[in-house]
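Here the complex is missing one protein chain, while the rest keep their positions.
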Amino acid sequence: MTQLILEQALNGLQFGLMLFLLAAGLTLVFGIMDMINLAHGSLYMVGAYLAAAVAAASGSFVIGVLAAVAGTMAVGALLELAVLRRLYTRDHLSQVLATFALILIANEAVRAIWGDQPVMLNAPEALSGPVEIAGFSYPAFRLLIIAVGVLVALALYIAVAKTRVGMWVRAGASNREMTEALGINVKRLFTLVFAVGAGLCALAGAMLGPLLAVQVGMGESILILAFVVIVIGGIGSIRGALVGSLLVGVVDTLGRALLPWLLRSFLPGEVAAHLGPALAAILIYVLMAAILFWKPAGLFPARG
Amino acid sequence: MRLTALAQALAASLLFASPAFAADKVKVGFVSTLSGPGAGLGVDIRDGFNLAVKHLNGKIGNLPAEVIIADDQQKPDVAKAETEKFLKKEKVDFMTGIVFSNIMLAVGPQVFDNKTFYISANAGPSQYAGEQCNPFFFNVAWQNDNLHEAMGKYVQDKGFRNVAIVTPNYPGGKDAVAGFKRFYKGKAEEVYTKLGQLDYAAELAQIRASKPDALFFFLPGGMGINFVKQFVAAGLSKDIQLFAPGFSADEDVIKAVGAPMLGMFNSSHWAHDFDNPENKRFVADFEKEYGRLPSLYASQGYDAALLMDAAVRDVKGKLDDKAALQKALQAKRFKSVRGDFKFNSNHYPVQNYVLRVIGKDVQGRVTNKTMGTIFSNHADAYAASCKMK
Partner (left out) sequence: MSGAIYRQSTRRRLLAAGVFALLALLPPVLQAFGQEFYISFAARVLIFALAATSLNFIVGFGGMVAFGHAAFFGAGAYTVAVLMESGVASAAIAWPAAIVVAAVLALGIGFVSLRTRGVYFIMITLAFAQMIYYLAISMKTWGGDDGLSLAVRSTFGPLDLKNDATFYWVTLACLGLCLCLLDRITHARFGRVLQAIRENESRMEGLGYPVLGYKLLCFVIGAAMAGLAGALIANHGQLASPNLLQWTQSGTLLVMVIVGGVGALYGGAVGAVVLLLVEEVLAHYTTHWHAALGLILLLVVFRAPKGIAAWVHGLFARAEKHE
């Protein structure tokens, strides 16, 4: 039993880190530019499709991932320059409408290029099976996701906390006008941040492709989870995004694993069998509502 | 104003009083899911249907065919509105195309009220097979439970006695479990997931711990793709034999998962390697026309058009004679690409179900191969409670 709980905790960690890859870019864009970008999920989808296409053509998963990141960063930068830039000064609702429109267009574009049916993206042969650790086997590819997630979290932490650009980013997140007044080229900074966010999306899409279906609409289902994460963590805070991701990952995974079992121990079997899965499905929403009830601006509010 | 109404009434009464005339064309309303994540299935049904019409030289029952197509966006209310338009405005002779049972149940009543024949090329809800069976509803595919039943029977016959079942926590999933357990009598560990769930690590760990010898899953759409990928990555495919209904293991899913699906067993009423001339022509022309192998959905769309063709031919184009048309549909005088089948009293097929396994074909493609028959002339469990008027 302890081993099972341990394994489930590892699963939760992995699911959380995978959400973090998405949430990090989302929270940066949101925090710094005060911009609700619903099309974030579309960048994730574009990243996964690019990775699948390049991996299939080149026969190498790694080349696929790199190409996806580079390609999606370019798409992201273009998008920022062409459309999103004009939205920063607009209210949230206009941003919602415009980026919703972008979702519609992106989905149709992907359908037109790659067709209606899901496409294939598989892990490299060496990582497609499980590995033995401490007596239980665990999927090698999930371990890779954990490693990549930890590395990205570290790199982002160093970039945001220790570098000059990171300082601007933090300054931008807490007070945009002041940052501009200090003579920093905010426009270029925004394009850069947006491109980095897009790259992280693509990384998430490419890394999750071997575990999840690469299909039209894949961005929307995971976008909601990413929003849950950044709202729990506090918008604009990388630390909050990390804590939020792990919290959502662990609570969701352990909830699904343990709730039915827990309920069975003190409820009649029939009731527990009905209630367990239903409760597990809404657990993260209950978590979010509860956190916002007590901390209405998330766990780590970035703006003072 | 009143005059037009009078004229209309007059015309209508004339129409009903006179004997049925042969129509000058056949109008088919095709409402299906053609956009969004579920679009792949609807597109396959549409392409199969269109190919059949092409094979029939653009005619259905020797009459020029007009197929009008609409997208239901996988939303019941949109499907209802589109159907309403086809029935009232376009005055179609047949309706077909719907993929999902919940949408079928939403539009059924208005189609039946209008006395228009619905030829379902996929959705086979239990309601329309049992107490709510309707003279105007025909299904050329299967009753939803059938493929689950076939898998349950095979798993039972092969001597598996410790099986895990994974399905979403909604009534469709619970129906699948019921269908499977109708023929499988061993121990079953039921695992329920969230509808639309992405990550299955928690469920897979639980399954690993409980050590079943086989696993049956019913996870519609992208869920199935996610599950198979993660199941194989977890290394469970070595110790646990995977079983699924055919729609979780057809070309669309294979195209997305690839090699990890090798060795997976599934049940179906049709396979692209069925050895009959109709099927060979269908598969070859489908590949030529659309550049991909047909799925079972495409075969069902193809058969739906053939059924209409045979029935209209039978009544010599007299589409207004509903009773004769119903009889002609029931008689099913066409050669299906699945070999043969006949309609039960509830207008659902009585047919064979086969076992397929995913392997590599001579060209090295990952695809389904037919292994043998599981059920011969199998009917559904609801026909007995159908009192067809």
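Per-chain numbering from 1; labels A and B assigned in written order.
Keep in mind that, in the parts below, contacts are C-beta pairs under 8 Å (C-beta built on N, C-alpha and C of every residue); 3 or more make two chains touch, one makes a residue touch a chain.
For clarity, every value in this text was computed on a predicted model and none was experimentally measured.
S.K.: Specify the residue from the set A:135, A:183, A:268 or A:296 that touches the hidden chain.
M.R.: A:296
S.K.: Of the listed residues B:55, B:80 or B:322, which contacts the missing chain in the full complex?
M.R.: Of these options, the touching residue for the absent chain is B:80.
S.K.: So which of A:65, A:231, A:246 or A:272 would be touching the chain we can't see?
M.R.: Looking across A:65, A:231, A:246 or A:272, the contact with the absent chain belongs to A:231.
S.K.: Sort through B:27, B:194, B:313 or B:356 and give me the one touching the missing partner chain.
M.R.: Looking across B:27, B:194, B:313 or B:356, the contact with the absent chain belongs to B:194.
S.K.: Mind pulling the subunit A residues that touch the left-out chain?
M.R.: Looking at subunit A, the ones touching the missing chain are residues 30, 36, 83, 86-87, 90, 92-94, 96-98, 100-105, 107-109, 111-112, 224, 227-228, 231, 235, 274, 277-278, 281-282, 285-286, 288-289, 292-293, 296-298.
S.K.: Which subunit B residues would touch the chain omitted from the figure, given the whole complex?
M.R.: Subunit B touches the missing chain through residues 1, 4, 34-35, 69-71, 75-77, 80-81, 84-85, 88-89, 101-102, 105-106, 109, 125, 169-172, 174, 194-195.
Here, only the chains that are shown with their structure count from here on.
S.K.: Measuring from the mean C-alpha position of subunit A to the mean C-alpha position of subunit B, what distance in angstrom results?
M.R.: 36
S.K.: Inside the complex, what are the residues of subunit B that reach subunit A?
M.R.: Within the complex, subunit B contacts subunit A at residues 36-37, 39-40, 43, 169, 190, 192-196, 198-199, 201-203, 205-206, 208-209, 222, 225-226, 229-230, 232-235, 252-253, 255-260.
S.K.: How about subunit A: which of its residues touch subunit B in the complex?
M.R.: 4, 7-8, 11-12, 14-15, 18, 107, 111, 116-120, 122-123, 128-130, 136-142, 210-218, 221-222, 252-254, 256-257, 260, 273, 276-278, 280-281
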